[in-house]
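Of the protein chains in this complex, one is absent; all others appear in place.
Right, chain A next:
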């Protein structure tokens, strides 16, 4: 028995202009548009505000969202929502804006502090209508039941898991990816690949998530390089948008693994890009996990376009790892934690905390704090 949850999805070029109408259909009158400076500067907030105006909806803008959104920001966002008398939320942006929007929604409907909802199924009251417009093709948050928020006191990323966090409508417009810098495209693209691989080998994977994960991996492996290479490769952008969506659907339902568990922990401590951390950790985690499900890793290699004929599952798996590493090199992603500014002294603590992350649960190979520490040490340089 398994379950597959996903929001309504609108996909396609120009769909961003549907955002307002989507909200209206959900009964909204006054929308809180949650976004960040970068997205505003890139000009993607305007079409959303415009679509609201056209749909006859009042709109209030909230843009105080940082790279790793904090509880304080989420609370401020919820406060703005209440003060302005909003009744729906549109989040435009990357994972940060979307997770902030979700957290704010949880707060306005349930009150309290976002910390109260950390963990699984802690949200008790339904959330206001949520329409998500992802602009980064990476986080998958627009379709997931997760919201990751930094606890500013504990300096830790809290993972909030609830079916109620699954947005009502995800509006995916590949056109918005055109403004992304190569650097950002690379890092979010690597996040997509991490999502696809981790959810595919997850012990909670189902045939429904496998379809999504495999498709996502195949698309990303093929189109990430061209997408990073050119802002104007519309096809590559569209494929990456689809890859991100499908990877999102996969991991939202099959959950992730050790790479994300560690990445969440490091992200709570250091201002690194989520995709970068994943990119560095993924090969090491794959190596560690290889013995748990070599046949799955064989498929990963295959999906990434490797020739695995006459190779054992294990050898094929190793090829997959190489393939990921190569991809990272090709698109200029960081290769070690050290080069990002991570310090070895943080390892023991990070290892402890990472073990408690929800993503660790579905990792295909059981893992101890020492093993996490060993992985981190290997990823360090």
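Observations, loosely collected:
Note that a contact is a pair of C-beta atoms (placed from the backbone, for glycine too) under 8 Å apart; a residue touches a chain by one contact, two chains touch by 3 or more; residues count from 1.
Convention: contacts and distances are computed from a predicted model.
Of the names listed as "Phosphate ABC transporter ATP-binding protein, PhoT family", "Vanillate O-demethylase monooxygenase subunit", "histidine kinase" or "Glutamate synthase (NADPH), homotetrameric", the one that matches the UniProt record for the absent chain is "histidine kinase".
Among A:162, A:194, A:215 or A:263, only A:162 touches the chain left out of the display. Although one chain is not drawn, the whole complex shows that of A:58, A:76 or A:203 it is A:203 that touches it. Between the chain not shown and the residues A:108, A:123, A:261 or A:301, the one that touches is A:123. In the full complex, chain A makes contact with the omitted chain through residues 1-3, 5, 120-121, 123-127, 161-164, 166, 203-204, 206, 253-255, 358, 361-362.
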